[in-house]
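The other protein chains are all here in position, but one chain of the complex has been omitted.
Up next is subunit A:
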Amino acid sequence: MLKVWKMKKQQASDEKTKPRNSAAKIRIQKDISELDLPSSISITFPNEEDLLKFEVVIKPDEGYYKNGSFHFRFSISENYPHDPPKVQCTQTIYHPNIDLEGKVCLNILREDWKPVLNLNSVLIGLQFLFLEPNPDDPLNKEAASELRSNLQSFKRKVTRSMGGEYMDNVYYTKVTV
């Protein structure tokens, strides 16, 4: 084994001078060019030549968050696909799995990420959070316990927050169009 690894090390250092498109860039090009998304998810690029940074808008067509327009910033590290995409919600929203700073709790963005997953699966997973918020895996504990204990009140709070107003001293971003 040592001999094989030594040979590989030698080869890798010999070829270092060759400029090579990074594996992350190649892989994200593949992921992006093969996206197959429902009309409720759109993706835009602030700088279209840089595929490692982009914005995603999710407009759920059913569920508690219907009629909202939710914005996320994605950044792909050079270690992709070994590391998952970094995702941040750029609005302040009321959601059991997204905290007020925009951090997102989605299993496939952390513990269940695997390199075989791709951008399409992440986007579909993210949309799923709006269709089926998961109170068992909360980032916004208050919202999660509300969802679990008092569904009517949870629904009202979601609707109010989406309209853009103060609730319990937090100003929520207006997300309805």
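FYI, a residue touches a chain if its C-beta (ideal position, glycine included) is under 8 Å from a C-beta of that chain, and two chains touch if they have at least 3 such contacts; residues count from 1.
Here is the rule we go by: contacts and distances are computed from a predicted model.
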Chain left out of the displayed complex - its UniProt protein name, from "NEDD8-activating enzyme E1 catalytic subunit", "Checkpoint protein", "Ribosome-binding factor A" or "Ribosomal RNA-processing protein 42": "NEDD8-activating enzyme E1 catalytic subunit"
Contact footprint on subunit A, counting only the chain that is left out: 1-9, 11-12, 15, 18, 20-21, 23, 25-27, 29-30, 32-37, 42-45, 48-49, 51, 114-116
